[in-house]
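Quick one: the structure is below, questions incoming.
Left out: one protein chain. Kept in place: all the others.
So, chain A:
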Amino acid sequence: MSKEPKPVAIIMIEDDEGHARLIEKNIRRAGVTNEIISFRNGTSAINYLLGSDGSGLVAIGRPSLVLLDLNLPDMTGIDILARLKANEHTRRTPVIVLTTTDDAREIQRCYDLGANVYITKPLNYESFANAIRQLGLFLSVMQIPELD
């Protein structure tokens, strides 16, 4: 790669304010400094990711990583995942699913749709923080494929 890659933006789709705050705090503690863009509901997140026309053209030249909660007020995270993975401009964008359940069928469904990582939010805070920090480390070494 000849030119300096653009910094990757972390797009966090999480309706629970507390969860969003805790995730952000722990990512920062892991030393990740990338910009974090937060969305509280599915509609605004989709608008941002695929553009208001839904074409996905807006994603070109904008490397990003999606942190996705499955339990959203206006739609399920599964819908968002499916739409991202179905669009040719966004399907290579890594999606990390963060959710409260560890339901085997749900996990499987997410991976089938193309989720890259699935993380259960553990109730035990230590392990939760640990998981997020590891995610931060993971993010710092992760290569985001870029479309020209």
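The rule we apply is simple: contacts are C-beta pairs under 8 Å (C-beta built on N, C-alpha and C of every residue); 3 or more make two chains touch, one makes a residue touch a chain; residues count from 1.
Here is the rule we use: contacts and distances are computed from a predicted model.
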Notebook entry, point to check: If you look up the hidden chain in UniProt, what protein name do you find among "CoA-transferase", "Lactate utilization protein C", "Amino acid ABC transporter membrane protein 1, PAAT family" or "histidine kinase"?
Noted result: "histidine kinase"
Next item on the list: Could I get the residues of chain A that touch the absent chain, sorted low to high?
Entry: 16, 18-19, 22, 25, 71, 100-101, 103, 121, 123-126, 128-129
